[in-house]
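Taken from a larger complex, these chains appear in their original positions, while the remainder are omitted.
Lettered A, B and C in written order, each chain numbered from 1.
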Amino acid sequence: MSTTATDVHVRDLLESYRRVRALTERLAAPLEPEDQVVQSMDDVSPTKWHLAHTSWFFEAFLLRPFLAGYRSLDVRYDHLFNSYYETHGRMHPRPRRGLLSRPTVREVLGFRGHVDAAMVRILEAGGRDRDETAEIARRVTLGLNHEQQHQELLLMDCKHVLGSSPLRPAYRDDLATDLEGDRDSSGGAPGWCRFAGGIHEIGAPAEGFAFDNERPRHRVLVEDFELADRLVTCGEWLEFVQDGGYRRPELWMADGLARCREDRWEAPLYWQRCERTEGWSVQTLGGPRPVAADEPVVHVSWFEADAFARWAGARLPTEAEWEIAAVAAPEPRGGGFLDADRLHPSPARPRRGASPRQLFGEVWQWTASPYVGYRGFQPLEGTLGEYNGKFMNGQYVLRGGSCVTPADHLRSSYRNFFYPHQRWAFAGLRLARG
Amino acid sequence: MSTTATDVHVRDLLESYRRVRALTERLAAPLEPEDQVVQSMDDVSPTKWHLAHTSWFFEAFLLRPFLAGYRSLDVRYDHLFNSYYETHGRMHPRPRRGLLSRPTVREVLGFRGHVDAAMVRILEAGGRDRDETAEIARRVTLGLNHEQQHQELLLMDCKHVLGSSPLRPAYRDDLATDLEGDRDSSGGAPGWCRFAGGIHEIGAPAEGFAFDNERPRHRVLVEDFELADRLVTCGEWLEFVQDGGYRRPELWMADGLARCREDRWEAPLYWQRCERTEGWSVQTLGGPRPVAADEPVVHVSWFEADAFARWAGARLPTEAEWEIAAVAAPEPRGGGFLDADRLHPSPARPRRGASPRQLFGEVWQWTASPYVGYRGFQPLEGTLGEYNGKFMNGQYVLRGGSCVTPADHLRSSYRNFFYPHQRWAFAGLRLARG
Amino acid sequence: MSTTATDVHVRDLLESYRRVRALTERLAAPLEPEDQVVQSMDDVSPTKWHLAHTSWFFEAFLLRPFLAGYRSLDVRYDHLFNSYYETHGRMHPRPRRGLLSRPTVREVLGFRGHVDAAMVRILEAGGRDRDETAEIARRVTLGLNHEQQHQELLLMDCKHVLGSSPLRPAYRDDLATDLEGDRDSSGGAPGWCRFAGGIHEIGAPAEGFAFDNERPRHRVLVEDFELADRLVTCGEWLEFVQDGGYRRPELWMADGLARCREDRWEAPLYWQRCERTEGWSVQTLGGPRPVAADEPVVHVSWFEADAFARWAGARLPTEAEWEIAAVAAPEPRGGGFLDADRLHPSPARPRRGASPRQLFGEVWQWTASPYVGYRGFQPLEGTLGEYNGKFMNGQYVLRGGSCVTPADHLRSSYRNFFYPHQRWAFAGLRLARG
């Protein structure tokens, strides 16, 4: 096989492959084996399940179809670690992931090593022809982006597991902290950034990696709008709480109010009121600490974000508005994301220039937009077509990435999505009006 | 009080009031008292609850605020017959409406008479000043449109109650039947009507009655599209069934597939397979009868409609596309609706002209559009603000009215909405593409 | 067919048949049709279901097997009105009895008439031979006793239906009331009646009608014991409530405490605290009225009765103890039961003699005895074997009959049974010690 441009490209992926795979294991390392088994609610997966499932992905979509003579470490893993690919075969039921004590963490790491060794072979050899090599490159790239999504999920999920414990353990006690000197200490209301309406284009261009749900790039009509120049803060959220925000029906969607009552929401997830002082503390990946007024609020549901916006006399931005503003923002995008190793959103920096701050890498920002396919949306072919398309119902789009998202995973056109009642994502909000 | 233009207007409402109120009672009349008590699922309300709740609406929003000296027949009804107005006060829980044997049907009719007598006084007298009179007129108009919605609900609900019975009783056995001679007997695929893209306006104009959710009228950008020139038929649906449509994961939203499996959907609601002949019958308000291939399919969920469209290589139209086509269609809208007294959708007539057939008055047509507020949406003031706005989450828009919708209740801008799993509405679909 | 002793006996049953059947209809008569449809919880059956099921019993076990040429009014009733006879065939699910609006009350009464007419023929003609005639006589007797059980159930159930309504309607407003002059006004603690231990016999003798669960008559060993000479009163229960009885774990079975918390028990079923006066009212079949201190407490679960007895430093009697005392009591059994037409338990009369008062016909008395088969228990043959035997698990025995039990239905050996959490029976308690 001669070395072609595409072969080179596949071999180039080796470095990315090693880097991404290693990071996943580094993220799990601070956890005890016991922490890696527990499933604290149906939405959460155990850490070791994430470690295994991301390897299953490479096995199912790369090794089985493309590596001649590949032997699985244990054929039963194909069933255990399939997440939701119905056309791939029946799977272990999601709510029962936490009942699997085996394979152990050590065994799962062995599975990862087994898959990695085989993946190195495939990445070094490429496919039998150009087309196959290109397909391999596409799938590896997808697999790495998939694994990055699970890096964020792993942190969301272990935060929930640890946060479910009355002992409130920290995930790590050596996290980077905020630069106190560079906080916006003005303390007042946000400023507003104006954007002109008209026909814009949004979505990912046809070239380069993007998820299928970001395409096709297409025209949208927006009217003039304004975006708040920073995220909603804990201080503002506290006012909402104290103003009875969680108990005033006129602020809420009917389904949101029902959920709020049923689950007895009184504040964001992970906030806890100290019975003695009546102050609020918040559980972070670095352990519990007092709620800081200037930090962005995080771990709120869409229902709460929507009610807050109504209370504030504003609204949530649409995803088109957000993307138009994000594309217009000057580089750099700021120093947040997983890469900053803070694992908690930071306060806004002082204002510099007219652009919205905190667009990226602090908290996922709920939008007013239900998650639907763009006009002309085409899912991937075959089983991978289940990746995104079948979830385009009942959820809302979030934009911008969070403090637990790898920086190189995020694009301005990136569409995250959750159900409106879900709170365990690192989700907050930015107000819009107009 | 002098007779002003507005007074005249209020008095004019008297005729409408009497007509609408009488129709509700006429719709209930064929039912036995026993039929009017049962709540066959949480979504369904007993007939007598509809009879009472529509009267409660006038009492709560007209008689109590505007009729000096008004005395309620029973103060506890204010609690029992409040549907969902949280800011009005706590209400009897919806899933327990079927546990109320009292007040009896006779007593509820007495309540209706009591309210009607008081409403006549208010409609004859008007308000204390122009503004109040105008407000009364607005609310009465809203109340009558509200009652028309409950006329449709009453029929949907009693169809479900009767359909839950193994005895499969008919609601009436004297319903009007289809004109056999005027059916489209071509039997082939639908034709397609092309519409040009661009910036259009949709929504209700500021003048005249419309629900708050139809406003404001606003600009939308649509690309070129095509609409099928008739509704999807039972014959086509049968092909979908026979092609394994209910068992093929690649056709379904993930939530839809879960619901399909849990509730064991195999065909539209009210279809029943004859174990002997393997043919299908369908329960109608006129009793059971064989499924007719050329009739529009009805009582399918959005999940099913969406899966069908994917199977058919097409998609559901957006609500903007539907409205653009509907506005462009020539009068008359056709002879369906409740007024035709068929209470079941009719086959398409033979093609005449280039416009889509069956746009109105046969089945509500599911659209691809999540039900959200139009940009700039303003709910009504006060408690009536809960009428529509708080449901703008998790549901889909349906358009066109059905065979159990009063004809004068429907507008091209009318937005109906249901959750994607709900099947008991008279909902079907029309395909789109492009 | 010659007239034999058995024939005479069958014909004698005609009078009983007519009397019992007519009483059932008389008990339903005060109810509106709407009242007769509702199923207010899974345990409750609609009135018209009772009317139909008791007729189904005669159809299934007498008319179908023994009346040549019998034609059912509607073959589907055989499915709809089978209660729990698995070996007879699949049945309409119990929790869905309240969804059946049809057959209507009128139609059900028609079904009763249809069955009655056929039953008269069978009762007049007898069987084809002696054995068959004897079997018919046995089954008719069982069917009438079965119907008497449903007379009590009908009243229990419609009390629950009416009691579920915020309107708190009365079943009748012309009920007999207590004879004020003959109440025990002493107001103090109960007296105690001593009984000597030893080997006793309990259970029904082999001759005469009794349910299978009362047999065989057998030996039991009891130690010396004492029974309170009257039932526990509402006044005593109120002390229990005020002493925190419902919140003290040490008084309760673990399962009882869980149920108490889950269902938020704070007092007997049908008690309601007046928010204004803090006094208690109780819903009766005659409507709401203040709780009377000297009346027997009723509508308590076994869990509550057991906790009360522990609180009182006593215990519940075993069923053997109760039966020994009952057999020893002098006639008459007192003037309670359904026949007194009070439909609510009455205060004890003044003490006369040494025997326990209120043994019969006021409230069913919970015993400490789990409901199990007597040693050597034989269920009836065939499908009727499901009558009692299959319920001999997880329930407790109650003795004595209540104010809604027909007097001629009750025997000293009669064993009623309910689950320990059930409260809608007319159940109270009498203390024991020793």
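We adopt the following convention: a residue touches a chain if its C-beta (ideal position, glycine included) is under 8 Å from a C-beta of that chain, and two chains touch if they have at least 3 such contacts.
Everything numeric here is computed off the predicted structure, so don't read it as measured data.
Participant: Count all the copies in this homomeric complex, not only the 3 that are shown.
Facilitator: Every protein chain is the same sequence, and there are 4 of them overall.
Here is the rule we go by: only the chains that are shown with their structure count from here on.
Participant: Stepping chain to touching chain, what's the minimum from subunit A to subunit C?
Facilitator: Minimum number of steps from subunit A to subunit C: 2.
Participant: With contacts counted as C-beta pairs, which pair of chains has the highest total?
Facilitator: B-C
Participant: Average the C-alpha coordinates of each chain, average all protein C-alpha coordinates together, and give the chain whose average is closest to the overall one.
Facilitator: That would be chain B.
Participant: Let me check something: if the centre of a chain is the mean of its CA atoms, which chain is farthest from subunit C?
Facilitator: Using the mean of the C-alpha atoms as each chain's centre, the farthest one from subunit C is A.
Participant: Rounded to the nearest whole Å, what is the centre-to-centre distance of subunit A and subunit C, using the mean of the C-alpha atoms as each centre?
Facilitator: 61
Participant: Go ahead and note the Å separation of the Cα centroids belonging to subunit A and subunit B.
Facilitator: The computed centroid separation for subunit A versus subunit B comes out at 39 Å.
Participant: Taking the mean of the CA coordinates per chain, how far is subunit B from subunit C in Å?
Facilitator: For subunit B versus subunit C, the centre distance works out to 47 Å.
Participant: Residue numbers in subunit B touching 2 or more other chains?
Facilitator: none
Participant: Going by the contact rule at the top, pick out the subunit C residues touching subunit B in the complex.
Facilitator: On the subunit C side, the touching residues are 32-38, 40, 48, 74, 76, 79-80, 92, 96, 98-105, 161-162, 164-167, 169.
Participant: In their complex, what parts of subunit B are in touch with subunit A?
Facilitator: Its residues touching subunit A are 84, 86-87, 199, 219-221, 223, 249-250, 252-257, 303, 306, 368, 370, 372, 375, 385-386, 390-394, 420.
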